[in-house]
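Heads up, this is only part of the complex; the chains shown haven't been moved.
Letters A, B and C mark the chains in the order given here, with residues in each chain numbered from 1 onward.
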Amino acid sequence: MKFNLRNTLKNYGIVIAFLIICALLAFMSPVFFTLNNMILVIRQTSIYGIMAVGMTFVILTGGIDLSVGSILALSGAICAGMLKSGMPLPLVLALTMAVGLGCGLFNGLVITVGRITPFVVSLGMMSIARGITLIYTKGYPISGFQPEFRFIGGGYVFGVPVPIIIFLGIVLIAFVVLTQTRLGRYTYAIGGNEETVKLSGINAGFFKSLAYVIAGLTASISALISTSRLNSGGPQAGIGYELDVIAAVVIGGTSLNGGRGSIWGTFVGALMIGVINNGMNLLGISSYFQLVVKGFIIIGAVLLDRLREQAD
Amino acid sequence: KQIVIGMTVPGLQFPFFVTMKAEADAAAAKLGVKLLFIDAENSSDKQMAAIESFVAQKVDGILISPMTTDSLVPAIEAAVKAGIPVATVDRKANTNVVLIHVGADNVEGGRAAARYIVDKLKNKGGVIELEGTPGSSAAVDRKKGFDEVMKKSGVKILVSQTAEFDRAKGQSVMENLMQVYPKFDAVFGANDEMIIGAIEAMSGANIDLKTKVTIGFDATTDALSYMAEGKLGATIDQFPGKQAGQALQALFDKIKNKKNPAKNVTYINPLPVTK
Amino acid sequence: MQTLLEMVGICKSFPGVRALDKMSFDLFEGEVHALVGENGAGKSTLMKILSGLYLADEGEIRLRGKKIVVTGIRQMIDAGISVIYQELNLIQHLSVAENIFLGREPRYAGGFINWKKMYADVDRLLKPFNVDIDPRAKILSIGPAFQQVVEIAKALSLKADIIVMDEPTAPLTGNEVERLFEMINALKKSGVSIIYISHRLEELARVADRVTIIRDGSMIVTKPLSELNTEEIIRHMVGRHLSEQYPVAEIPVGAEVLRVEALTKKGVCSDVSFSVRKGEIVGFTGLVGAGRTEIMQLIYGYLKRDSGKVFIDGKETTIRNPRDAVLKGIGLIPEERKKQGLVLGLSVFDNSALTILDKFSRFGLLRMKTIGDLVRGMVAKMEIKTPTIRQQVRYLSGGNQQKVVLSKWFVRNCKVYIFDEPTRGIDVGAKVEIYKLMQNLALQGAAVIMVSSELLEIMNMSDRIEVVFSGRIVKEFKKGEASSEDVMEYALGLHSRAS
């Protein structure tokens, strides 16, 4: 019984912090708690959120991927370019995801085969992918697509925006993969102790690479949504996203040392960042003060999480 | 011997500077000048390093759009002392040693945007303002000019929030703001990226764009095509290409023909471009 | 004799576990007091309460008759208590000397560390062990046995009145154990009191004055050693009578499963050849650093060999990495459980299932129920003491962690099992179970290799004994062919030139 309570708080401490923030915002802004705004927040969160799912795999293995923002830009730009050239939509979708996948694979292979620390490899990739994007686009956004493509970012299914459906779908899939498949269990194990995993006869390198592939893939899915939503793919897309994405994962309780964390945590972490940004807009806090407030909220939320944990 | 000119701008993440660079490249090609280019990646320290390495390479002239009015002054003065003529574009540097400054005043641009809105709204109604990256000089100056005119007018600034010069952020921020201020009449985006994001947000919310006054900043290709489609009202043009072209010409005349420009400060008046 | 320390009515609970239940313990000045009990009985927890690492839920600690209110580790260190924790607590990338003097570095007047003095002090401290350890070497470059020596030296350097040794001999072989005993006796003479925890009951006779037996977190009995015999100790520990410490089984020996020919790696081993047959248990023994672990890691593909061949079922096979080895039917149970055997942050379930996930998935999804049943069965059989199989391995007692490492491989069917120090830290009762499980594997047709530094275990459990000295197999004995003295002579290299 006692054990359960503690565990609950440990796993859901951040949820409680999240709810407190929501309650405060609802109190301060009448708009905040409307259905419309909730849908908005989740839709805005989806782009970061999807990437955060991929990042969760990477961080669970004890790695990090700084290149997701650039991969988003590259796949978005190539997607836009292909659309503009009139390629059929299914092919565009497949190839865009292939771009993300390819970048992720490059990261994964260099990290595992070359045995270079993920920070350096993904930093390199961040620069490379951004450079290729700029070369490809010559620095200008690409726009003007067939209207069907807009469905991905702007469509609705039974009144629910498509990005939200994709986001929730990916969270669900990731949850199943992390808890119910070899890949998932190995992801945790590698982050916990890679040597043990290797000695257990598991191809740790392969599964570790997969985490980066997944991160690349989710970045390109986010790119699809973003490109569709903005109706353009630009070389400036995704700059600095890596920090927000990593923050979502870490605020969600996944340890940067690997081996510990959950997809639900990431989900809440991503929503938290979305809600904070949304809330500050709604309250119309001046942009300089926003930075200060945001900083304190992030620290405060995680601190609350920690305090509850220790209370037991 | 071919003339070599070093050029550095605050950051190619802003389409404004991409345009400036592209047109400078074209102008240089026409003059037969070799243009070395360094992106300052939004850092004064990096831009200073860029100038230093131009000096080390003994270029014939330097074309710079400084990060801020003051932070590059020491580097510029050092370059001039080393005998290299320097021209500034867009932002002025706080020194009198430059050969020529060709600029468009961001504060004036902000004013122009505000006047456009006041005019269109017949001096009443409310406007949503999207600011640029907090603390960047373009953001601060444009906001300053805009707010100054607005304050004296009958149009009210409903809310002013930053969207960091970013299209995706412009969209999200606009989505959020529209809920609290559903009765806005106009939107000002301190650059075209943000106003395009905001327009996408409005389209997404099924708002008739014809009923809203919108104005961006920079006159990027995308903004012009949005205007052509009737989605965007106007954008402020600071003619980055023209600025760079004029400055380059002045440098060329100085290096090649030892000729000083007639005026050492030239302002290109920022104007709202409408369709 | 003067009572130095009393711990009275100590209670300590962890989520789901009552580790200590009104436990009492006392210590006289200048005695060696052994604390024995099953895995998970609460020995280490009691010592961590004494060291100030854990705070007791209830009970009090009296030092020299004065009650002390424990605030933390520093206070207990200052009070003269020094602990060798069961888990090695060294910092891998720091030097031997730094580890020993961590927190008490000799310094010059200016505040700079006096390395010269530090190294000299370490040399002096290590001298009695008669081992060749460079004080400047990083911990990770020396083997586990030497690391333990460093731990001991660290505890001694504190010049404490009370030294706690939680299974100090587990990673050691005969030589170092002897040194340690000599030192313990010397310390005793100088008035230092020692609490000694060990699962090697035969050691008690060598050092202990009194014995306290703990079961399920409570004190069962405290008596002078002279009033107890091994049988009684075991009975008190396990709560029942234990018939035999080394079970006997008749296992038919079949065809050769594994053959190794001329395995060589420079600086590690040379020309190692041997074979293991179906149903056989082959023991490998030798001194610390003899190279047994490395030989096994070479076979397993964890280290790269220079030359040599490995045959499985008579066919030569290439094994480039542990994955190959496992696919070819070899399982290796590593000696360093924390570094190589466990993922500490994962549950008992996840750790035990790590080797078999590939066998139990359907449509890509793991068959959790089947795996869970398998693991639960193994946990029951090995008597792993854990509140649930969801418990993180980190929170298990040392011996129970070792059992998890073993269960991980018991659940997977291999042709060849290589056990490297399988019973390290495991209590007498559980050892018997593990021996039976090993014999069971052999009975089912597996070939078993057991590397162990415990001579008795090797002598009693192996069908053949390979003695390793300095990277070579210097002698092979059949079961019952040799006495422990014979084996020791070869292990010490006394016959190495002759062979």
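Before moving on, here are some points about what is shown:
Convention: contacts are C-beta pairs under 8 Å (C-beta built on N, C-alpha and C of every residue); 3 or more make two chains touch, one makes a residue touch a chain.
None of these values were measured; they are calculated from a predicted model.
Protein chain copy numbers over the entire complex amount to A x2, B x1, C x1, going by this structure file.
Note that only the chains that are shown with their structure count from here on.
Nearest to the overall CA centre, using the mean of each chain's CA atoms, is chain A. In whole angstrom, the spacing between the mean C-alpha positions of chain B and chain C is 70.
Inter-chain spacing, taken between the CA centroids of chain A and chain B, is 32 Å. Computed from the mean C-alpha positions, the centre of chain A lies at a distance of 43 Å from the centre of chain C. The touching residues of chain C, when paired with chain A in their complex, are 15-16, 300, 302, 321-323, 325-327, 331-332, 334, 339-346, 350, 353-355, 357-358, 361, 364-366, 368, 387, 408. Across the interface of their complex, chain A is touched by residues 12-15, 18, 21-22, 131, 134-135, 159-162, 166-168, 171-173, 175-177, 179-180, 193, 196-197, 200, 204, 220-222, 225 of chain B.
Chain A contributes residues 2-3, 6, 176, 180-182, 185-186, 188-189, 192-193, 195-203, 259-260 to its touches with chain C in the complex.
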